[in-house]
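Have a look at the structure below, then the notes.
Removed from the display is one protein chain of the complex; every other protein chain stays in position.
So, chain A:
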Amino acid sequence: MQAPDKEEFTLSVYSENHVGLLNQITTVFTRRHINIESLTTSESAISGIHKFTIVVYATANHIEKLAKQIEKRIDVLKVFVFRADEIIHQEVALYKVSTGSLLGGNEIEKLVRQYGARILEITPEFTVIEKTGHKSETQELFEKLDPYGVSQFVRSGRIAITKNKKELLETYLKKLEKDQTQLN
C-alpha cells in the first residue's frame, strides 16, 4: 500500500487566553512527530479568545486526529482545518540592506517595484524593505536581494482568513449554546 501524500494544512485554533496553552497545543504535534512549519498567535476578533494559526505538512488522516486531540484540551474552544484553497493567507518579511548598495545602482529599487515591496525606513547606514506575500514570494525576493548584501532577513508566521462568508467561531459558539440547552 502506498503511503498517502502529505499536504499543507492550516489550522486555526481558538482557545481561552491562559498561561501554558501554547505548550498544550504544541505537545500534540510533538507526540505525533509532526513539525510545525509556521505558527502565529494573537487575540482573535472576539475579546478574550486567542487564535493560533499553525501550518503543517501532514496527511489528511493525521490532521483529523491531530485536530481532535487539540480540541480535547479543556481550554481549547475549537480547531478548524483548512487546505490551501480554502483560505487567503499572508506572511510579512523584512530585509535589511545597506543604504550604500541601494544608492549604488537601481537594481534594488527595481526589485522593490517589481515585487510590490516597500521601503520602511532609511538611515545613513541601512535600509529596511518590507514585503508581504506567500512564503515562496518573500523567499524569492530574498534570493534576488542577497547578491546586493542582505544583512538581516526575517519572516513572520502565516496569518489566514477563510473564504467562508461567516465567522466560523461565532457560528460555533452559537451552536455550543444550543447544544448546552439541549443537554440540560
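Throughout what follows, contacts are C-beta pairs under 8 Å (C-beta built on N, C-alpha and C of every residue); 3 or more make two chains touch, one makes a residue touch a chain; residues count from 1.
Here, contacts and distances are computed from a predicted model.
Colleague: The chain dropped from view, which UniProt name applies: "Spermidine/putrescine transport system permease protein", "ABC transporter ATP-binding protein", "histidine kinase" or "Acetolactate synthase"?
Modeller: "Acetolactate synthase"
Colleague: Could you tell me which of A:A45, A:I74 or A:I88 touches the chain that is not displayed?
Modeller: That would be A:I74, which touches the missing chain.
Colleague: Taking the full complex into account, find the residue in A:N23, A:T123 or A:S136 that is in contact with the omitted chain.
Modeller: Among A:N23, A:T123 or A:S136, only A:N23 touches the chain that is not shown.
Colleague: Using the touch rule from the top, list residues of chain A that touch the missing partner.
Modeller: Given the touch definition above, chain A has residues 15-20, 23-24, 27, 31, 48, 64-65, 68-69, 71-72, 74-77, 173, 176, 179-180, 182-183 touching the missing chain.
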